[in-house]
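One chain of protein is taken out of this complex; the other chains stay put.
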Amino acid sequence: MKDGFQVVGIQQQIQQNVVKPQNQWQGKPILSALLLSCIVILCCACELIITKDPSYLDLQHHSTAPNSQFLFGTDTMGRDIFSMIWYGGRISLFIGFVSTFLTTAVAVIVGAVSGCASKRVDAAIMRMVDILLSVPDLLVVVLLQAALGSPGVVSIAFVIGMTGWMSMSKVIRTEVRQIRNSEYVIASKCMGGGFFHVLWHHLAPNFISSVMFMVVMSIRSAIVAESTLSFMGMGLPVEVISWGSMLSLAGQALSGRAWWMILFPGLFLVTTLVCLTNLGNHLRGHVNRRHSNL
Amino acid sequence: MSELLEVHNLSVSFDTPAGEIQAVRDVSFTLKAGEVLALVGETGCGKSVLCKSILRLLPDIARIKGGHILLEGVDITRYREQDMRGLRGKTFAMVFQNSMTVLNPSLSVWSQISEAVKIHGHGMSREDVERRVVELLYLVGLENLKENRRLYPHHLSGGMRQRCVMAIALAADPKLLFADEPTTALDVTIQAQILDLLKQVQAKCHTATVFVTHDLSVAAQVADRVAVMYAGKIVEIGTAKEVFHDPRHPYTWGLMQALPAFAGKRDSLYSIPGMPPTLIDPPKGDAFACRNVYALAIDYEKEPPMFQVTDTHFAATWLLDERAKELGIKAPVLSGSLCCPDSPCPDLEEDILLDVRHLTHVFAVTRKESLTAVDDVSFQIHKGEIFGLIGESGSGKSTVARCIMNVYRPTAGTVRYQGINICNPRELRAHKKLLQSARQIIFQDSDASLNQRKKVCDIITEPMKLQHVKPPRGTYRAEAAFQMQYVGLAESYLDQYPSELSGGQRQRVAIARALSMEPALLVADEPIASLDVSMQAQIVNLFKHLQKEHGFSFLFIAHDLSMVKFLCDRVGVMYQGRLVETGTVEKIFGHPVHPYTRRLVEAVPVLDFG
Partner (left out) sequence: MTGEEAEPLKIRNYITSMGKKLLLFVISVLILSLLVFYISRLSPGDPLVSYYGDRVEKMSTQEREWARERLGLNNPIYVQYIRWLQNVLEGNFGISYKYKMDVTEVIGGRIINTLLLGGIGFVFIFLLAPVLGIVCAWHEDKLPDRILCRIGTVTGCIPEFWLSLVLILIFAVFLRWLPSSGAYTIGAEHDAADRVRHLLLPLAVVVMSHLWYYAYMIRNKLLSEIRADYVLLARMKGLRKSQVMLGHCLPNVAPAYFSIMAISVPHILGGTYVVETVFSYPGIGTLIYESARYQDYNLLMLLSLLTGITVIFCNMLAQTISERIDPRIRSEEEGSLREVKEQ
C-alpha cells in the first residue's frame, strides 16, 4: 500500500485559516473621539490654557480683531474670546450632560414602565406622552423658566432635560416591548426567572446599545437647545459665559462686522456637535452585513 | 440535442474583509434543452451561488475568477450588465427560495406579473399583455386571481406566492429555469403541490431546469440528471438512476444514508459527522476528507480529479483510482425498507405524566374579533414517552406547547402535570418550584431563544442559578462544561457568544440548558426546523440518545413527518387548531384515518429512485 492509498478515516485536518489582520480602528470615528475628548478635557482644565480672565471687561480693547494678544479677538464688552470659549464650553458641556442625565432617567423610567405595563396602561401613558409632545417646546421652556425664577445654569439644564424625554421614552418603550416578547425572555420566565431577573439579565444588556445612541444624540440636542435659548435671550444671561450666551451679542457683532465674535464660538459649538453625531451614529452600529442585491 | 448551457471550470469568489471565499471552485457541467438537472448538497456548498453567478445576480464583491459559461455555444462570461439584461427573463429565469420575501410587498401581484410580460414583449398591446398574464395564471394554477387585480403579496399564502414567482419566471417563455429550493420554506402538502406544478410546467413548456435542493428524495422525483455539490465543487454527476443506484462518492453515500427513511430499524439516524468547511482558504486535498470515514491518506494531500464511471457518470474521489480498487470499498447497503420501526408500544397502564384535556386557547385580535388557535385539544403523555405533534404552520402546535409551559393561559380546559392542575393559579403557585425545574422548553429559533449578549456558560447555568441548584460538579462553570460535553460541544465554546456559533451548535446549547435541570418533561417546539439536513439528523440522534439515557417524557413538535416517524412513539396530528388524530406511529403512518392525515402522509416525497 503505497502512494497513500490506504484508508485512514477521519483525521483532524489543519485548516490553514490565514485570517487577514484587520485594522481594528477601521470604520471607527477616531478623529471625532479624539477631537471631542480634546475639547472636553481642555474645557474642564481651562485654567491651564486661558490667557486672560474670561469675565474681565477690558473696555479699552473692545471689539478687537484677532491679534497676537487676543488670539480670537475680543467681544463688544472687551472680553477675550479665546479664554471665553474654553471657559464657556465648560458650562455648555455641563448643561448638555446634566440635562441628558435627567432626560435619560425620566425616559427610562417612563419607557420601561410603559413597556412592561398592561396594554391599557401602556396606551394611556403613551397617549399622555403624545399630548406632552404636542405642547410647543419653546412654550414649555419659557413657562418652566418663569416658574423657576431667574435663569441659572442648573435651572436651564433642568428645563432642557424636562422637555427632551418624551421621544426618547417612546423609543425605549418600543425596545422594551420587543425584547419582552422575545423567546429568550419567555424561556427565562419558563425557567422561573422573576421580573427583576429578566430586567437585569435580559432587558438591560439588550437595550443599552440603543439607549446609548439616544443618550449621545440627546447631549447634542441639549447643547443646541442651550445655545439657541441663550442666543435668543431666554437662557443664560450675558454675564454667565457659555457658547450660546457669547453668541447672543451677535446682533451688535453684525453691525460692527465683527466676524470673529460669531465665527469662533460657533466653530467650537459645531465641531462638538459633529463629533457627537459621528459617535452616536457609530454607537447605533448601523452596519449592513448583507450585500446589495442591486 | 445540442447543449443549451455549458459551464467550463467555473470559479466564483467573494472578496470579504476576512479573506477570499471560494464559493464555487472549478465547476463544469452541461445541460441540454428540456433537461432537468438537480443540484444537491448541504447549505453553504455553493449551489445558489452557482446559479446566481450564471445569471450574474451576485453582489459586487463576487467575481468570476475563471472558467467560461456558454449559452447555446456563445460565451457569455464577459457579458456586461446591459447584455445580461436582455438574456434575463427571456433566456433564463429563476425561482427563488424565500417565497415570502421575494415578491415586492408594495406592488400588486398583477402588476408584478404584467411587468415581467411587458419587459420582453415589445410592441404588445394592453390586451395582449392582459391575455398573457391570464394565460400565465392558468399555467401556474392561480386562475381565481384573474378577477382581482388589487391583490397584494400579503394576501396570499406561501404556496400561492411561490406560484406567482413561477408565473413571473415563465412570463417570457425562458429556455432555462433555475429553481433554487423552491419548496423548502413551505408546508409538506404545499411542497408536493409546487413540485407537481414544476413537473407539469416542465412537461408543457419543455423548459430546461436546474433544480437546486438539499432533499435527495425531491431530486429523485424531478431530475433527469443529478449533480452533488460539496464545498463549492461538483463531486459527483450523472443520470438520476446512476447517482441514486450506483453512488460512488462517499459524500453521496452519506447524504443518502442520512435520509430517515433509510434508518430502518436502527436506533439512530446516520449523520455525516462534522460540518462543511468554511470556504476561506479551503483545506488542502479533498475538502470532504475530514468527514469521511473512508478517507484515504492521499485525500489529505491531493485533490481528487473527476473519474469517469460511465459515459455520463463522473465522481471526484480517489476511491475510483486504479490503485484504490484493491481496497474494495463499496457503497454501504441501504436498507430501502420503508416499513415502520416497531417501537416498543408504551405501557398504557403506566403513570400519565401530562394530561391535556379540552384545551382551548383564543387570541383576542381586536375587541370584536378573536382567533381560536387551539380548539378542544386533549391528549396524554406517559412517563418516558416521546409524543410527536405534527401539523402545518398555523395549526396551533406552538400554542399548545406554550399553554403547557404556562406562557399562555388557556381560555378553557385543563392541563395536569402529575395531577397538578397548572391552569389553576393557586395550584401553580404551590408547586412553582417543582414545575419550573421539571418542565423545560426548547424553541425553534435558537437564534432568538438565546440572549445574544450572554456567554454560552452563563446561558447554560441560568436555570440552575435561578432555582438555586447547587452544581453537582462543584462550580457552575464545571457544570456548564459537563453539560456541553454531554450534548457534544467542545468546552472551548464556553466563553463564546451565541452569534459566534452555528445553528446546530446553538441548538445544542439550548438543549444543554434545558437538560441541566434534569427535566421530567421536555417540550421541543420545532427544534430542527431551521437546521440543515445533516444537522437535523445529528440533533435528532442526540434527542433519541438523551431520552434513552434520562428517560424524560418528550413532546416533540415538528412538521417534518419523517423525523417524527423516526423519533416518536405516539403522534398527534393537528389541523386548524384541532387535534384530528392521535395514535402510535405505526397507526398514523400505516393506516391514517382522518383525510388530512392521509393527505399529509401521502404528501411526503416518496423515495423512488427507479
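Order of writing sets the labels: A and B. Residues in every chain begin at 1.
Going forward, a contact is a pair of C-beta atoms (placed from the backbone, for glycine too) under 8 Å apart; a residue touches a chain by one contact, two chains touch by 3 or more.
Being a predicted model, the structure only gives us computed values, none of them experimental.
Residues touching the missing chain, restricted to subunit A, are 127, 130-131, 133-140, 142-143, 146-147, 149, 220, 224, 227-228, 231-232, 234, 247, 250, 254, 257, 259, 262-263, 266, 269-270, 273-274, 277-278, 281, 286, 288, 290-294 (touch as defined at the top). One chain of the complex is left out; on subunit B, the residues touching it are 52, 55, 57, 81, 85-90, 93-94, 96, 98, 101-108, 115-116, 119-120, 147-148, 151-152, 154-155, 165, 168-169, 171-172, 363, 365-366, 369, 371, 373, 393-394, 398-399, 402.
By definition in this document, only the chains that are shown with their structure count from here on.
The mean-CA centres of subunit A and subunit B are about 46 angstrom from one another, to the nearest whole unit. Subunit B makes touch with subunit A in their complex at residues 17-19, 57, 59-61, 273-274, 277-278, 280-285, 289-298, 300-301, 318, 321, 323-324, 327, 329, 402, 405-407, 432-433, 436-437, 439-441, 443, 445, 448-454, 462-463, 466-467, 513, 517. Those residues of subunit A lying in contact with subunit B across their complex are 3-20, 22, 182-184, 186-193, 197, 201-202, 205-206, 291-293.
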